[in-house]
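This is the structure I have questions about; it appears just below.
Every protein chain but one is kept in place in this view of the complex.
Per-chain numbering from 1; labels A, B and C assigned in written order.
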Amino acid sequence: MASSIRVRAIANGDITEVQTLIQHPMDSGFIKDDKGEFIPAHYIRELTFEHNGKAVFVADWGTAVSKDPYVKFAFKGAAKGDELKVSWIDNKGETDTATFKVQ
Amino acid sequence: MTRLSKTSIGLFGLIVAIFAGSAAFAASTEADFKQAYAAADAAEKEAGRLRNQWLATEAALAEARKAAESSDFDRAVAAAKEAEALAKASIFQATSENEAWKNLEIRP
Amino acid sequence: MKFLISLAILLLADAAAIADGADPAAEARAFREYFFQKFPNVNPDDFVNGPYALNEDMRRQWEEKEQFPPYEFSLEAGKELFAKPFANGKHYADCFPDSGVAIRQNYPQFDAKRGKVITLELALNECREANGEKAISYTGEDMAALTAYVAFTSRGKPFDIRIPDDPRALEAYENGKRYFYTRRGQLNFSCATCHVQNPGERLRAEVLAPGLGILNAMPIYRSEWGGMGTISRRFITCNSQVRGVPLEAQSEEFRDLEYFLSYVSNGLPISGPGARP
Partner (left out) sequence: MTTFDGDLPVTRRLVLRGAGSVALAGLGIAGLGIASFHAPEALAAANDKYPEDAFKQKDGTEAIKRLYGRPAEPSDKIKLDAPEIAENGAVVPISVSTSLTDITSIAFVVPENPNALAAYYKIPQGTLPSIANRLKMAKTSNIIVIVESGGKLFSATKEVKVTVGGCGG
């Protein structure tokens, strides 16, 4: 099973720009299925980016983040080849972790 | 766009009204339903041959069957008549489009 | 004498074309010209980007999304599916010229042997069946993923749809054209009502895409669907949007429609997979 996490982390001088796309339904719990029953909420609650063991970005999400969520941020102090560890956990306790190289 | 769609619906709504206007007022029997349904079904099949069925026709046919199952034949007949009217309107549309489609065509 | 005969044949051929009302090449030119004149500020190649070619605010939202497009997962899945061998050890690549790489722009094709239009979706399923696999749904995620991958390998290649010198091919094109312009459904809309007469206008929330180049971006990730959709899925949706009972995926009408719409967009680049509202 391929990772649910896609990351592009590109260093430009001292600043590394990070773009992330995660495969996740982000069901809000407010939408009904074809049978008219509510699809239970299923959404990522926390997404964390770590560089050298230090959190560089932490996202707390509710149900209003779009399906297959995307987020972009930038941080200082990383160099090309450094590792960026990305983890998420959702409201059902499911989780995924992946490591990416800064390019 | 909105005005266009309203005009279109208005046109077909009128046709539907004309067809539906002939619905019987007296209490309907199962035989009435079967007759009305057969007519609607035949018209819808014809629309199918012309590859131009409407969702509303299918919905009205389903409504007619459902009402008949619960022995509400007044409602069943009314729905079948509506379905027939809708199916005939879709046949009218398909037939008139045999030539009319060319009016929109971009030509060299 | 020879010259006279040639001239006579030419005249006859011309007369035949006029009588049939069938000169696809001239019609395709007129089709393109219509859109170029309607939107003089749009670069011809940009028509493949649908509503984003016509609306600045939407274009910015699209460009933001293209930074990390929502079809990315489907594209990867399609690449894996395409490479995965069938039970008999053969691959999709064995069914197509150039191992199926950069072939999107050549579909649909007219198959002279069978006298019918073969779309990419149909060809993929025929490949499966020829290798003892079950056909997959034309409207499902796997077909969207497969066609996304095939389209991706063709990005930038101009549509190159051929109408061979075969009356049946011409008839298929004509049939597709007729379908495109024919009003249907309770709303009494044709494809052309939205995509020729009113592109750029808002219908409810949507900005209508121009008919020119509309298939170049397929398959598409639609925010409205929350997922990917094939050409089959898009056509079926169109039918139900005008309150008609949708035809079957890959029915003759839909295949011919795809043939017509692709042909008139000849020369415009493949941009699929795409993203739409």
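One rule holds for everything that comes next: contacts are C-beta pairs under 8 Å (C-beta built on N, C-alpha and C of every residue); 3 or more make two chains touch, one makes a residue touch a chain.
It should be emphasised that the depicted structure is a prediction, and the values quoted were computed from it without experimental measurement.
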| item | value |
| --- | --- |
| Shown chains touched by the chain that is not drawn here | A, C |
| For chain A, residues in touch with the removed chain | 1, 3-5, 15, 26, 28, 30-31, 45-46, 48-50, 53-67, 69-77, 85, 87, 89-99 |
| Positions on chain C where the hidden chain makes contact | 51, 57-58, 60-62, 64-65, 70, 204-207, 223-224, 226, 277 |
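Following the convention adopted for this analysis, only the chains that are shown with their structure count from here on.
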| item | value |
| --- | --- |
| Closest chain to the centre of mass proxy, which here is the mean CA position | C |
| Centre-to-centre distance between chain B and chain A (centres being mean Cα positions), rounded to whole Å | 51 |
| Whole-Å separation of chain centres (CA-atom averages), chain B against chain C | 32 |
| Two or more partner chains touched - positions in chain A | none |
| Interface hub residues of chain C, defined as touching at least two other chains | none |
| Residues on chain C engaged by chain A in the complex (per definition of touch) | 65, 67-68, 70, 72-73, 76, 80, 226 |
| Contact footprint of chain B on chain C as seen in their complex | 23, 26-27, 29-31, 34, 177-178, 181-190, 192-194, 196-198, 201-203, 240, 243-245, 247, 253 |
| Chain C-facing residues of chain B, complex | 1, 4-5, 8-9, 11-12, 51-58, 86, 89-90, 93-94, 97, 100-102, 104-108 |
